[in-house]
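For this depiction, one protein chain was excluded, whereas all remaining protein chains were kept in their positions.
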Amino acid sequence: MSRAFSRFADEVFVPHRLAMIAVALGIVIWAALSMRWHWIPRYSDLALQGIWRTLWLLGLSCLIGFALAVPLGLAQAAGPRFLAVPARAFCTAIRGTPLLLQLWLIYFGLGSLFPQFPWIRESELWPYLRQAWPYALLTLSLSFAGYEGEIMRGAFKSVPGGQLEAARSMGMSRFAILRRIWLPQALQRALPTLGGETVLQMKATPLVATITVIDIYAVASRVRQDTFIIYEPLLLLALVYMVIAGLIALAFKLLERRFNRGMVM
Amino acid sequence: MKKLTLLATTAFLAAAGMAQADQVRIGIAAEPYPPFSSPDAAGNWEGWEIEIIDAICTAAELDCVITPTSWDGIIPSLVSGRIDAIMNSMSITADRLQTIDFSDPYYNTPTVIVGQRDMEMDATPEGLAGLVLGVQVATIHQTYAQTYFEGETELRTYQTQDEVNQDLAAGRIDATQADSLALDDFLATDAGQCCELKGAVAHDEDILGAGVGAGVRKGDDELREAINRGIAAILEDGTYDEITSRYFATSIYGN
Partner (left out) sequence: MFDWLFALWPGLETTANLLSLQPPGWGGNLLRGAWASLQIAAGAFALGLLIGTFGALGKLYGGPVTRDLLAVYTTVVRAVPELILILILYYAGTDLLNQVLRAMGQRPVEISGVMAGIAVLGVVQGAYATEVLRGAIQSVPRGQLEAARAFGMGAVQTFRRITFPAMLPLALPGLSNLWLIATKDTALLAIVGFSELTLETRQAAGSTRAYFTFFLAAGAIYLTMTLVSGRIFGWIEARYRRGQVAQ
């Protein structure tokens, strides 16, 4: 601990860094004193709810997306043609079009078909179809699956063939090979990119505000509309996202350290 | 070094295109808001308000150019100088007057609730309790609904009124609050058959304002007075009534 601290201190206590930190502090103090922040207490509850919604949309969509990415990657790397081609087409389409367009296609495009099918309103799914968040979750998950599916394809392919052959010659079943050798190694290869991909996914979440989901971005927009204060909510919002990005990076660093323990590099 | 900076600035300015000295950029929202302003397939804007802008500018001898921008950023655009005036069915309210100035009003319309035909509701907080109400962001309707309906009623905020109408037709929301003239137009379409007029909301001058005016930057009195002259002139010489008669059955000037 003390060694880590002294290393940290060595990095920070350099004259030019101290000067820069002083300037940064000056800017923060100036911003705190001369900009308008009186709205914060009034919106703090709403903001916390918004942050929570952003976080669970992010976490859940990454989980679902990753669960889809594994079969997508496997199908492309080793699947038969009738699986590999659709998987490839899916990844290409997702990666080749803007997320905003995908979101609007799924929310407004599907919505425009509802009036033609009156039975939809009687169906059991209707309470969910009426809300906006299922569409946001679906679109974000599919998007993550598309990008991560491409990475998993590379990861599956990069596992040395010799290991798989050795396992086969030992009489392991195909499923056992996948579960015990192929998948763990592919996952280990994909893990370093996963943190970066999760940050990219976080940066995509504010788009859901355009389909009426009230995430932290939507809360900041509301402050902007209610008070006509333009920059302050945006700056605070940028800070919130930077903190979340920092936490994601930290979490993946710890995860990677744990995952790599005992692995020969 | 100084020379280089100057050169770079000049090059940048040349590329950016200097605004012509006397051109007035009229900001409108870049999305359909029939019958006031909507784009046609050829990329032109048309509608009652577009014609009125034209008439006012001609009467006031202003060289105007229509500049589409995003509705929820239209006031920041005005304040930061991307546009010079807002003429996009924006009501004159006390809140907005803290940030921008307004010309004299050029039309006025009641605020109404339109909802699903097969649902019982009226335009009161009790009548809307338990329902889902859609409003356009950054409008007097959003402020009004937040003040009177939010809590008992679930509010959904959309970027455009067009998207609210679309979700009303899809059945995702039960009702919307908006200007009666814009909703009349929607109710006349195929998609609007889902719904009907449920009544006008109780008036609140502070929130709903005193009619629609042209928004200008604070202190831009020259432009504000020019627009006022234009409005007075087209009301005087009958141009206003002529344009209105082609879009609406009755006068929409108010009072």
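Letters A and B mark the chains in the order given here, with residues in each chain numbered from 1 onward.
Keep in mind that, in the parts below, a contact is a pair of C-beta atoms (placed from the backbone, for glycine too) under 8 Å apart; a residue touches a chain by one contact, two chains touch by 3 or more.
All values reported here derive from a predicted model rather than from experimental measurement.
Visitor: Looking at B:Ala30, B:Leu97, B:Leu187 or B:Ala232, which residue reaches the missing chain?
Guide: For the chain that is not drawn, the touching residue is B:Ala30.
Visitor: May I ask you to list the residues on subunit A that touch the chain which is not drawn?
Guide: Interface residues of subunit A facing the absent chain: 14, 16-17, 20, 92-93, 95-102, 104-105, 108-113, 199, 202-207, 210, 217, 230-231, 234-235, 237-238, 241-242, 245-246.
Visitor: Which residues does subunit B use to touch the chain missing from this display?
Guide: 13, 15-19, 25, 29-32, 38-43, 68-71, 73, 76-77, 79-82, 159-160, 162-163, 166, 189-191
Going forward, only the chains that are shown with their structure count from here on.
Visitor: With centres defined as the mean C-alpha position, give me the subunit A-subunit B separation in Å.
Guide: Distance between chain centres: 36 Å.
Visitor: So in the complex, which bits of subunit A are touching subunit B?
Guide: 108, 111-112, 114-115, 121, 129-132, 210, 212, 214, 218, 221-222, 224-226, 228, 230
Visitor: Which part of subunit B faces subunit A closely enough to touch in the complex?
Guide: 72, 75-76, 79-80, 95-96, 98-99, 132, 134, 137-138, 142-143, 146, 156-159, 163, 166-167, 169-172, 191, 194
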